[in-house]
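The block underneath contains the structure these notes are about, expressed in structure tokens.
As you look at this complex, bear in mind that one protein chain is not there, while each of the others sits in place.
Chain nomenclature is as follows: A and B, assigned in order of appearance, with residue numbering initiated at 1 for each chain independently.
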Amino acid sequence: MKHADRISSVFFFLLGIAVLLKGLRFGLELNQTVGPGFFPFAAGIILCLLSFVLFIQPQMRPRPLAEKKFRINWAGWKGVLLTLLALGAYPVFINSLGFLLSTLFLLFFLFRAVARLKWQTVGVAGIIAAGGAYLIFEIWLKASLPRGFLGF
Amino acid sequence: MDLLHGLTYAFSVTFQLNNLLFAFVGCVIGTLVGVLPGIGPVAAISLLLPTTFRGDVVSGLIMLAGIFYGTQYGGSTTSILVNIPGEAASVVTCLDGYQMARKGRAGPALGMAAFASFIAGTFSIILLTLVAPPLAKLGLYFGSPEFAAMAVLGLTLLTSLSSGSMVKALMMATAGLIVGAVGVDPGMGTPRFTFGIYELEDGVGLAPAAMGLFGIAEVLANLEESLEGERTTLVEKVKGLLPNLQDWKDSAIAIIQGTFTGFFIGVIPGGNSIIASISSYALQKRISKHPEKMGTGAIEGVAAPEAANNAATGGAFIPLLTLGIPTSPVMALLLGAFMIHGIVPGPLLIRNNPDLFWGLIFSMYVGNIMLLILNLPLIGMWVKVLKIPYKILFPLILLFCLIGAYTLNNSPVEVGVMVFFGFVGFLMKKFDYEPALFILALVMGPILEESLRRSLALSGGNLMIFLHRPIALSILLFSFLLLVSLPITRMIRKRSELTSQER
Partner (left out) sequence: MKRHGRSRKYLWVILAIVLLALPSTSGFAADKFPSKQITFVVPWAPGGRTDIVARLIAPIYEKILGQPVVVVNKPGATGYVGLKSVAMARPDGYTLGIASTTFILSQYTGESKIRWEEFKWIGQFYSTAYGIWVNSESPWKTIEELIDYARKNPGKLKHGNSGHGALQHLLAEGLSKDLGIKMTQISYKGDGPMTVALGSKEVDVVTAPLVSARALMEAGMIRALAMASDKRSPNLPDVPTLKERGINFTGEVFEGLGAPKDTPDETIAILENALEKARKDPGLGEALKKLDVVLEFRNHKDYTAYIDQQDKRYHELLKVVGLIK
């Protein structure tokens, strides 16, 4: 985790810099009180300091006994990326396709492409889940879920 | 109207059949709502508000109160089972609750959550009836500097929640403060970090961020590890469905502590169930005999915050009913409900509408009993749900999160936010950062900023205002002491460990 910590500390350091610069632009003072930029500015500085400490920490301290290992299981990444893709696409399409359709597609995709289930299972599970969700949320709870171009 | 008179009155009101029915319905709906991530009590209450018009006022409000309590109970369920906080106050329950579930102890965790909630909820209602009037006045002593001090206290307590690297914990808290600044700034209305997205002008919602960081990230992490091989952890043989004697012994103090901490914080304006659960957890870590176990699945880590957030709920009713001051959005909603019915809560409520006041109080008590009876048998059902093969379960979990996020504001933007945080949360897991602190700082940052800026505006830019206000000052001093005590106690512990090793 030592090297991973180094990487993440650099990321946070840069984030801190970006934030504090933005904070400066918003203005630190505003007639008798602090301005909109003060909070981000202060937070940005603190973040930079902390990231710096994190970066040099391995030098300062001897290795603690319980050290978490940084692991990546590359085989599993396909699943993660596909899922993220599906999840990201869902809000984009939900208004145009409507709740029922987009949910169906999402479920089919997840069940099939990620979970790799057989088509029968995919179909049955997808329909039950999407239909069930529709029933519970739209009909019973009257949650006003989006309707697509098909009108439902 | 004296206490005895009031109680008998309340009895008669509450035990009318239709009021009991309303209470029950409210509890059921509340539990359901709490379990479904995203749809929080606000949405549920607002959806059902119109139906309260049909029935009579008291019944309607009893139902709404039932919903409110119900969501607290339901929220803990998802926190424990799938590490998704059902609502903000349940975030802390995730810490130990989920770990317990992973070790096959979901049943006892759920059970203890229910029992602790019940005991605390009941006690807080009793306390409420006893000390409502005097405590109500307390609300008026709390001004902006006090709110700022409370926020500082809350943020300080956050550091106690971490079980890992202190530096990383602080980084998460800071990052939370930064993301909390997204949106329109509290004093002036200038948009910050909104990237031109109008929906972000109100800030990053707690619910989508939490669902993403906890729920979605968890699913992604599990997907990465393995999907083919069954996830061994949750399918481990479930050891018993209810807490055993040892569990009770471990949790006793936690429950008592949580009740008092939660109630007290709930009463204070600016205190809410989030701060209550954090404080209780942090406090428990201090007084616990085995603090190192907390965060890895210690039952006291579930009992304390659960007790606290239910007690805070009871406490929060005080400012609402006696002063008409809502201390949180849900309370504001209930206030709105009152007003629709033409009832003005405030010091005159007890006098003008005694049946309402006492009926409501008593129904909360009855509601707590109902919820306990409702939730216990459900535990067995929930555990069975966990046994569904993950391949089928995970899309359902994701679906619930998506729907939950959408229904928050009927907007796909919240869904997008949630997915974004899902990705972020996944990375955080890989790089070993704790999301709980991030979320909690996200909530408290804006409170701190708003109160601080206003305090300065009130004093004309003079920080000395804090020195002139005894309540604020004491809270700040307390926070400072807490802050420095943590590293000191750690050092002392390490020393004693080392010296005992040497022997």
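FYI, a residue touches a chain if its C-beta (ideal position, glycine included) is under 8 Å from a C-beta of that chain, and two chains touch if they have at least 3 such contacts.
Fair warning: this is a prediction, and the values are worked out from it, not measured in the lab.
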Residue of B:Gly26, B:Gly154 or B:Pro186 in touch with the missing chain, whole complex considered: B:Pro186
Full-complex contact with the absent chain, from B:Leu110, B:Leu335 or B:Leu476: B:Leu335
Residues of chain B in contact with the chain not shown: 42-43, 45-46, 49-50, 53, 139-144, 184, 186-189, 191, 198-199, 201-202, 269, 323-326, 329, 332-333, 335-337, 339-340, 342, 344-348, 409-411, 450, 454, 457-458
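One rule holds in what follows: only the chains that are shown with their structure count from here on.
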Centre distance in Å when chain A and chain B are each reduced to the mean of their C-alpha atoms: 22
Chain A residues within the chain B interface of the complex: 1, 4-5, 7-8, 12, 15, 19, 22, 26, 30, 32-36, 39-40, 43-44, 46-47, 50-51, 53-54, 57, 68, 70, 72-73, 76-77, 79-80, 83-84, 87-88, 90-92, 94-95, 103, 106-107, 110-111, 114-117, 121, 125, 129, 133, 137, 141-146
Chain B residues touching chain A - in the complex, by the definition given at the top: 39, 47, 165, 167-168, 170-171, 174-175, 177-178, 181, 185, 187-188, 190, 192-193, 216, 219-220, 223-227, 391-392, 394-396, 398-399, 402-403, 406-407, 410, 412-413, 415-416, 419, 422-423, 426, 430-433, 445, 449, 452-454, 456-457, 460-461
